[in-house]
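Below is one structure; the comments refer to it alone.
All protein chains but one are shown at their positions in the complex.
Going by the order they are written in, the chains are A, B, C, D, E, F, G, H, I, J, K, L and M; count residues from 1 in each one.
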Amino acid sequence: MDSSTLIGMVSIITAGLTIGLGAIGPALGEGRAVAQAMTAIAQQPDESGTITRTLFVGLAMIESTAIYALVVAMILIFANPFWDHFVRTGG
Amino acid sequence: MDSSTLIGMVSIITAGLTIGLGAIGPALGEGRAVAQAMTAIAQQPDESGTITRTLFVGLAMIESTAIYALVVAMILIFANPFWDHFVRTGG
Amino acid sequence: MDSSTLIGMVSIITAGLTIGLGAIGPALGEGRAVAQAMTAIAQQPDESGTITRTLFVGLAMIESTAIYALVVAMILIFANPFWDHFVRTGG
Amino acid sequence: MDSSTLIGMVSIITAGLTIGLGAIGPALGEGRAVAQAMTAIAQQPDESGTITRTLFVGLAMIESTAIYALVVAMILIFANPFWDHFVRTGG
Amino acid sequence: MDSSTLIGMVSIITAGLTIGLGAIGPALGEGRAVAQAMTAIAQQPDESGTITRTLFVGLAMIESTAIYALVVAMILIFANPFWDHFVRTGG
Amino acid sequence: MDSSTLIGMVSIITAGLTIGLGAIGPALGEGRAVAQAMTAIAQQPDESGTITRTLFVGLAMIESTAIYALVVAMILIFANPFWDHFVRTGG
Amino acid sequence: MDSSTLIGMVSIITAGLTIGLGAIGPALGEGRAVAQAMTAIAQQPDESGTITRTLFVGLAMIESTAIYALVVAMILIFANPFWDHFVRTGG
Amino acid sequence: MDSSTLIGMVSIITAGLTIGLGAIGPALGEGRAVAQAMTAIAQQPDESGTITRTLFVGLAMIESTAIYALVVAMILIFANPFWDHFVRTGG
Amino acid sequence: MDSSTLIGMVSIITAGLTIGLGAIGPALGEGRAVAQAMTAIAQQPDESGTITRTLFVGLAMIESTAIYALVVAMILIFANPFWDHFVRTGG
Amino acid sequence: MDSSTLIGMVSIITAGLTIGLGAIGPALGEGRAVAQAMTAIAQQPDESGTITRTLFVGLAMIESTAIYALVVAMILIFANPFWDHFVRTGG
Amino acid sequence: MDSSTLIGMVSIITAGLTIGLGAIGPALGEGRAVAQAMTAIAQQPDESGTITRTLFVGLAMIESTAIYALVVAMILIFANPFWDHFVRTGG
Amino acid sequence: MDSSTLIGMVSIITAGLTIGLGAIGPALGEGRAVAQAMTAIAQQPDESGTITRTLFVGLAMIESTAIYALVVAMILIFANPFWDHFVRTGG
Amino acid sequence: MDSSTLIGMVSIITAGLTIGLGAIGPALGEGRAVAQAMTAIAQQPDESGTITRTLFVGLAMIESTAIYALVVAMILIFANPFWDHFVRTGG
Partner (left out) sequence: MDSSTLIGMVSIITAGLTIGLGAIGPALGEGRAVAQAMTAIAQQPDESGTITRTLFVGLAMIESTAIYALVVAMILIFANPFWDHFVRTGG
């Protein structure tokens, strides 16, 4: 097995696991935030504006951790410096 | 085993695990959000519009993490740059 | 072992695990949503229409993650591009 | 070991694990839904019709994920395209 | 090791694990449903008929997932198409 | 190692694990049902007949999943078709 | 290693694990049932007869799953048909 | 390695794990039962006789599962039929 | 590696794991019982005698499972029949 | 396999796992903080300013742990001193 | 590798794991007991003497399980009969 | 594989896992602290100064454990004494 | 690999894991005790002396289990009798 095959295999596995694992936490965290947001609106309808705004800021923060994982997965598939090195050197 | 066989095997395994793992978090998170939404509607029927709207925004955010995993799985099956490289070079 | 045997074995294992794992999250999430829906109806019978509608939208969203896993499993069994490649090239 | 032996072994293992794992989630989810349904009926007997109807729709949705796993397991045992290929080609 | 030995070994292991794992979920789910049914009866004795009927429908649904696992285990032991193939071909 | 040794070893391991794992779920489920039954009787002594009857039906359903596992374990030890095949053919 | 050594080793390991695992579930389930029984008696002393009778029936059901595991473990140690076969045939 | 060495090693490992695992469940179950017993006595001191009697019966049942594991461990160390066989036949 | 080395190694590992695992359950169970005992005393100081007596009986029962594990570990280190056999036969 | 191939493979795997694991904790922690923030606003609307400020400070602290993981992953991909060493020395 | 090296390695690993695992249970159990003790004192200050006495007896019982693990670890390091055997026989 | 390659690989893996694992605990702990801080402010707005101060001291303490992990990861990447040794000795 | 290298490696791994695992339990247990102590003080400020004293005794007991693990880790690094043996005999 030459180097590029190995780098390719490893990149595929890692990209998948990264986003597969990285999707669990944010999804659960956002589910909790959204669920509580609706309880809060039901309890204090007059503050629904403040609550919704807080929710969106929070969701953006939580989503950011999913984005980090997605970015790393995408880098590994489409802009992998190790792969580029071996393809360039014919390794 | 030549390179394309290995890349193919690894792509299949990773694609399946990615969506298999990535479906757990969003499903649980959405289940929680939907469950709480109905409790909130039952508690404050007059705000059902605001609650439903918040729910849909939240579900879209949560679903997005499942979509990330699906996108990565689909890329690995149908638009895999590593596979294309080895098929193109006859590796 | 020739390439098509390996690709076949890997596709079978992955297809099964994908749907096996991918069925856990949605089933639990839907169970939670349905359970809470009935509590909400019992608490506020007059809103049963809104609650049921919200439930169905939510179930559809949750079911979608199970569908993603099923689709990937079906693609791996019946429309596997890697398998087609090796069968076509006699690998 | 020839190819058909390997494909056969892998199909058997995967079929069993798929339904074995895939039965856990739906069973727990349905248990929760049924349990809550009875609490709701006890709390609001007049709405038992609506509650039961919602329960049945929900159980059908949850059962569907178990059905997906069963279908994949059955396909792997009785309509496995990879097995058919190797038996047909005498591999 | 000839093919039928391997197929036999794998069938035995899988049959056992399938029912071993597949019995956990339904047992826990049914335990929850039965437990809640009795709480509901104690709370609203007049509705014990409706509750019991709902319970039985629910138990049947939950039991069905255990039955799926049992059916697959039994097929693997007594009506295994892969085993039949190898015994018939003397493999 | 001849075939019957392997089949024997695998049958022993599987039989033990099947009942070992399969005993966990029913025991926990029955424990929950029995515990709740007594709470219900304490809360509504007049309905102890209905509650006990529901309990027994439920315990029978839950026990059935343990019985499935026991039956498979016993078949593997005392009526194993694969073992019979190899002993009969002297394999 | 001759066959009887292997069968012996496997029987020992399986017997231990079977009862080791199989003791966890019943012990927890019985602990729960007994704990709740005493709460029920404290809450409704007049029904202590009915509660105790229900408890004993329930404990017998739960204990039965531990007994299943014990029976399988004992069969594997003292009445193992596979061991008898190999000792008899001098394998 | 001759047979008796292997049988000896396996017996030691299994005996330890059996009682090591088998002690977890009963200890937790008894802890729960004892804890609840004292709550019940504090709540209904007049029934302390009935409660204590129920507790002792329950503890005996729970302890029995630990005893099963201990018995199997002791049989494996001091009355192991497989070990006796190989020592007797000089295997 | 001669037999006594192997038996020695296995005895050391098993003795440690047995007591290491076997200490977890009793410690947690006793912690729960003691914690509840103090709550009960605070709630019903007049019954502190009965409660303390029940606590001590319960702790003795729970401790017994830890003792079982300790006894097995000590037998494996200081009175191991398998070790004695091999040292005696010079194996 | 030369050194740079190995270093490359290991860097890819580690970068993915680092951010994959490191995204779980912060996402769950932030989800909890955001959820509670909205409850607090609903409960005490007049303090929404203080609460929101506290939330943002807290989210920044929690996000910092995700950033640590991202930074390490990025260093491993784009500024890996070990990789640079081997590429520079032609290893 | 001679025997004493193997026995030494195994003793070191086991000693560490024994106390490493054995410290988890008692620490959690004692934490629970101490926490509840302070709640009880706050609730019934007049009984602080009885509560503290019960706490100390309970802590001693729980600590005993940690001591068992420590004793076994210390025996394995400083008074290991297997090590002494091999050092004495020059094995 | 020469020594520096091995040391490099191991340093990369360890650095990533250290911060990947070490980020989970602090993130969850801080999430809990921040969540409770906002509840406390909502409950007692007049003490928001004391609460915020306590929160910041606490967050600093919790963050310190994440910093420990980050420091160790950074030392392993940029100031690794083992790596320096082998690079210096040309190992 | 000579004996002292192996003993050294094993001692390093074990020392680290011992304190790494052994720190989890005490930290969680102490966290629980401290948390409850402050609740108790807030509930019954007049008893803060007794509560604090109980807390300190309890923390000392819990810390002792962490100390056990630390002592074993330190013995393995700095006063390891097995290491001393092999260094002394030049093994």
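Keep in mind that, in the parts below, a contact is a pair of C-beta atoms (placed from the backbone, for glycine too) under 8 Å apart; a residue touches a chain by one contact, two chains touch by 3 or more.
Given the structure is predicted, the values throughout are model-derived calculations rather than measurements.
Trainee: Given the full complex, what residues of subunit L touch the hidden partner chain?
Mentor: Residue positions of subunit L that touch the missing chain: 3, 6-7, 10-11, 13-15, 17-22, 24-26, 28-33, 35-37, 39-41, 43-44, 46-47, 50-51, 54-55, 57-59, 61-62, 64-66, 68-69, 72-73, 75-76, 80-82, 85-86, 91.
Trainee: Taking the full complex into account, what residues of subunit M touch the chain not shown?
Mentor: That gives, for subunit M, the contact residues 1-2, 4-5, 8-9, 11-13, 15-17, 19-21, 23-39, 41-43, 45, 48, 52, 55-56, 59, 63, 66, 69-70, 73, 77-78, 83, 87.
Just so it is clear, only the chains that are shown with their structure count from here on.
Trainee: Report the inter-centroid distance (CA atoms only) between subunit C and subunit I in whole Å.
Mentor: It comes to 46 Å between the two C-alpha centres.
Trainee: Where in subunit G do residues touch at least two different other chains?
Mentor: 11, 13, 15, 17, 19-21, 24-26, 28-33, 35-37, 39, 41, 43, 55, 59, 66, 69, 73
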